[in-house]
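Every protein chain but one is kept in place in this view of the complex.
Note that the chains take the letters A and B in the order they are written out, and that residue 1 is the start of every chain.
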Amino acid sequence: MYKIAMDNLSALFQKIAESNELYLPIENCGQVNYGVWSEDADVNIEALKTVKSPKDAFFPQSENLYRCDKEEKKISITPAQLKDQNFVVFGMKACDIQGVEVLDKVFLSDPVDTFYAARREHGTIVALACNEPEETCFCKVFGIDCSDPKADVATWIVDGELCWKALTEKGEALTDAVKDLLTDDSAADAKVEEKKAEIKDIVEKLPYMGLSLEGWGSEVVDEKFDERFNSPVWNDLYKPCLACGTCTFVCPTCQCYDIKDYDTGHGVERYRCWDSCMYSDFTMMAHGNNRNSQMQRFRQRFMHKLVYYPINNDGMYSCVGCGRCVEKCPQSLNIVKVIKAFENQGGEK
Amino acid sequence: MQELIARAKELLADGTVARVIGWKAGDLPYNPEPAYFEKEEDFDDFVYNSFCGANLSKLMIEACKLEGKTLVCLKPCDTYSFNQLLTEHRVDRDKAYIIGVGCKGKLDIERIKKQGIKGIKSIKGAEITDDAETLTIDTLYGEKTCAFKDAMLERCHVCKGKEHKIYDEIIGESKDTKDAERFAEVEKIEAMSPEEKFAFFQKELSKCIRCNACRNACPACSCRKCVFDSTKFDSQQKANVDSFEEKMFHIIRAFHVAGRCTDCGECSRVCPQGIPLHLFNRKFIKDIDELYGEYQAGEEVVERGPLTSYTFEDAEPGIVAERG
Partner (left out) sequence: MSIEANEEFKPKIVAFCCNWCSYAGADLAGSSRLGYPADVKIIRVPCSCRVNPMFILRAFEKGADGVILCGCHPGDCHYSTGNFYARRRMTMLFSMLDYIGVENGRTRVEWVSAAEGVKFSTTMNEFVEKIHSLGKNVRLGDLRCRN
């Protein structure tokens, strides 16, 4: 295992940025979000959660697909370039990494999304173990170990030092590139193990640890499915929902998008942008909308995360327990409250 | 709170109201959610504390379409919004039973967390009956304290006063928590050079994720279909391809509520990125005050707001350049 002093991190970032684009948590006007590193960026590696998840690095909120230009009577079409530069996402937490796996199942299964695939190919993930988990975290409920994130490189902050361990080929390559700055330390392993135990200890004490996923997941089929889908509980739950897109836009696993044309005056740019199932025009088609009440849209979000997705993906949930929606929902609604509501009432009322 | 619950149950039992809109206890010490209460046993979860910041007046638009009267709990500043909705005929006074609830300033969990307090297990001092000046917060990482004032929502620092502007009865005491000038921040920006102003807003708005929470939470944004939700409009709600989109959205959002905005502060409260959206609305309020006479939307039910009336002597738009 390698290590580097926390005070020396800016040198490390500089080094990584020499040959890669570097995304990491940056503080801007009091909020921490992933952004591209620059020398004057206000890096905040210790923030537990960024407002938006780092999924932007692989699936940006908005990206161009192609553009059409009109000149006289000729129309030319230029497809947008695929990502061809290597980049590093630094400081991703275990939950966000699981989030990328959820996205992988959607975008890398046939037909492969080439834009996403190119980004996955060129991206290296440096994971960071959670230092001080918060009360809104519930990743363990989904079987995620936040003390031991699995990515290309895993890192831990221990006593003012960053311990660094490469786990994949990409990770080894990155380690080689920054080796000058790292020092080899065999004693670090023991310290990291200690740290892991410490983090796990805290995780056990988090308020959401007792959350049970019984009644959700891939076994919810046939009558069980109908019962849950038609449960009157939804009718009560959705009521405070404002129909804003906060929960979907901060979520590391939400993957729905919309494709739109923008008239530039001399042509058209076709782009895709994140969509939210909370919006009234979500999956709007020529005949209208197939979910025309907010209750239906609200139900879609949670049924997708906890039932539809697991059914289609061998039981893998598309919630990773990062707790961003718990923190950010303007009306304090969230997936935990939904799970608990069914737990209390068993789907019957 | 017990008095409030008892009264609500009584009104529900004697058939005066068919339902109650209040707050339901959350699963963390700080996240109560707005909720409907229709049966006596529902009230087990009823809560009213200093984290009940949500303005419930907008929920009355839908509630007024239901059978029977709805009891709604409104804080002093929420009653302005209700009045404004009455002015615009969006709610029905006969279908509402308003209990003015006492308010001693509402808390913003983001501000508490900003101080490095995390792993919150319980918070003492947030009960509505408490007069504590400090919050005692028990966390996974030890006990922390935080001054009540430092944890207050921005809007409470420029409190409009402790009086309910419309109500059927009042339960609980209120306190005026004003300790800052309402237009101080706006004036600070006005004094900047165009370059500084531009850089300031560019930086703040670059955080916008177009989630529309500010619009959807706003009691004045009550259009059935928002212009930004139109499919025939090529600058749609979702995308933030270019910085211009956010500017357009935020200017138009604030403009559409200009003269109707009561400065309830919901937009800033709900913004997941902490953008000070009230700065847009307050600029319009300040301009209206200066150019067309002081006006507080929602203070009373009026016929016409400042942007739906005029005088022959109004200032010409050129005044903007003259004022510099």
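By our rule, contacts are C-beta pairs under 8 Å (C-beta built on N, C-alpha and C of every residue); 3 or more make two chains touch, one makes a residue touch a chain.
In this text, all values refer to a predicted model and were calculated from it rather than measured experimentally.
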Left-out chain, listing which of the shown chains it touches: A, B
Given B:66, B:132, B:147 or B:248, the one touching the chain that is not displayed: B:248
Contact partner of the left-out chain, one of B:66, B:184, B:199 or B:223: B:199
Residues belonging to chain A that touch the chain removed from view: 262, 264-266, 269
Missing-partner contacts on chain B, residue numbers: 189-190, 192, 194-202, 227, 235, 241-242, 244-245, 247-248, 251-252, 254-255, 258, 280, 283-284, 287-288, 291-292, 306-308, 310-312, 314-321, 324
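FYI, only the chains that are shown with their structure count from here on.
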Centre-to-centre distance between chain B and chain A (centres being mean Cα positions), rounded to whole Å: 30
Chain A contact footprint on chain B (complex, rising order): 26-28, 31-36, 54, 59, 114, 118-121, 140-141, 203-204, 206-207, 209-213, 215-217, 225, 229, 231, 234, 236-241, 269-270, 272-275
Of chain A, residues touching chain B in the complex: 28-31, 33, 48, 51-52, 61-62, 64, 132-136, 202, 205-208, 236, 239-240, 242-246, 248-250, 258, 260-263, 271, 273-276, 279-281, 284, 326, 328, 330-333, 336-337, 340
